[in-house]
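This is the structure, below, for whatever I ask next.
As you look at this complex, bear in mind that one protein chain is not there, while each of the others sits in place.
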Amino acid sequence: MSELKEKLKTQIIEQLNLEDLTIADIKNDSPLFGDEGLGLDSIDALEFIVLLDSYYGIKIDDPAIAKEIFHSVDSMADFIESKK
Amino acid sequence: MYYIHKIASITHQDSFNQTDVNDSLVEIAEDTVLISPDYKKYVLPASLRRLSPILRMAVAAAKECQEAITIPVEAISVGTALGCLTDTEKFLNVINTVEGEILSPTAFIQSTHNTIAGLISLELKNHSYNMTHTQNNLSLEMALIDSMLCCDEGKEFVLLGVADEAIDFLNKLKPIVLPENSIVTSGTTFFALSKKKSTAEIGFLACNSIIKPKGVEVEIVLFLRELKIEINEIDRVYTNQNSLDFPKEIVVNYEAYSGLYFTANAFGVHMAHDWLIKTAKKYALIVNSGCNNSLGLILLKNDKAQN
Partner (left out) sequence: MEIFITGYGVISSIGTNVEENLSSLMQERTAIKQGLNSYTSKFKVGEVALSNDALKSAFDLKTDGSRTALLGMVAAKEAFKNHSHFNALRTGLISGTSVGGMDISEVEYRKEMAGEKPNYKKYFHHPSGTTSEQIATEIGITGFVNTISTACSSAANAIMMGARLIQSGQLDRVVVGGTDCLTQFTIYGFRSLMIFDDEWCKPFDNSRKGLNLGEGAGFLVLESKKSLEITGKEVLAKLSGWSNASDAYHQTASSPDGDGAILSMKQALKQARLEPHEINYVNAHGTATPNNDLSESKAFINVFNGKVPPFSSTKSYTGHTLAASGGIESVFAILSIQNGLLFPNLNHTSPIEETGLIPIINIQKNIEVTHVLSNSFGFGGNNSTLIFSKI
């Protein structure tokens, strides 16, 4: 699980062009969206959907449920695990 | 008169925030690159990460202009000939390479021409009139005509700007769509305009844009006649044309310094603006003629001129 989370962080940095961040800057449980987290927005949510499809073969067709899944690295990892 | 209160250009010249852009001009060469400021000073990293070169340079130049006048502009008018080419090409690649239904949306979102003006409104938190004109090499003229209208309609300050970016692909279009010996470049110029003079000296006096002109010389005569100005009152001509009926010593080819992008006449305006300030001369004419049989004429006037 922790390996998955580290991998996810690398993929997030790449997919979203977060060039100024390193893996250490992204905490497992801190929110990815909104000003308190990484400041990501709805366009990034769509990029996360692309990420899940291209790296994990998981398809999400309703952007509305994406919000919960992409709350944090923890919630994303849980979701990926649950789909295995 | 529509006074230029601030002018900011990011080009392949060292032009950003220079007192006189003419001081450090070098003739454009094949291996030339865009000279960019530190964009982190203008855009938060969270936003900057997505932005293509055209968006970065336009936002930086626009913000310089807004900051220089302190009160918020009441209209934003942008001209671009070819728009956001980097993201357009990126999304063309996405749709032709990605199999399946789920595609990355960012390049698409930022591929529309009005991403530039829209992003500026977003960055400046400005809710006013926001327009994007795209008329090939007359895109500056169109955005300028709109800006002048906005001023006439009572808007105190208008943010006028142009931006165009080069992508490698454009070189493939030589010599069929683009001139063979051209050096394709990127560039942006923004202006803070107002009918109020305050400390400004130079302004746009008039602008005309013509599709299928009767002839360059004829149209120049008509343009100046309407303004009751004699041809020999023009102190300098900035043009992308090789042969104009003016004494050689007063003609400057701006494209030799800007390179080729279809809103580069705005850099010609910037060169003219700084030259008028330095020499205290009165009139500079910008003549921009395109291969699609179109002509743009812009006249700058210096209120402080000695004659």
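Letters A and B name the chains as they come in the text, with residue numbers starting at 1 for each one.
FYI, a residue touches a chain if its C-beta (ideal position, glycine included) is under 8 Å from a C-beta of that chain, and two chains touch if they have at least 3 such contacts.
In this text the structure is predicted, and so the values were computed from the model without any measurement.
Asks: The complex has one chain that is not drawn here; which of the drawn chains does it touch?
Replies: Counting the whole assembly, the omitted chain is in touch with A, B.
Asks: So one chain is hidden, and I want to know which residue out of B:S15, B:T134 or B:N302 touches that hidden chain in the complete assembly.
Replies: B:T134
Asks: Touching the left-out chain: which of B:K6, B:H113 or B:H270?
Replies: Of these options, the touching residue for the absent chain is B:H113.
Asks: Mind listing the chain B residues that contact the chain we can't see here?
Replies: Contacting residues on chain B, toward the hidden partner: 76, 81-83, 91-97, 101-105, 108-115, 117-119, 121-122, 124-136, 138-139, 142, 145-146, 149, 152-153, 172-173, 176-177, 209-212, 292, 294.
Asks: Determine and list the chain A residues touching the chain excluded from the picture.
Replies: 41-43, 46, 49, 61, 63-64
Throughout what follows, only the chains that are shown with their structure count from here on.
Asks: Can you check the complex and tell me which residues of chain A touch chain B?
Replies: The touching residues are 15-20, 38-40, 43, 46-47, 49-50, 53-54, 59.
Asks: Which part of chain B faces chain A closely enough to touch in the complex?
Replies: 45-46, 49-50, 100, 102-106, 109
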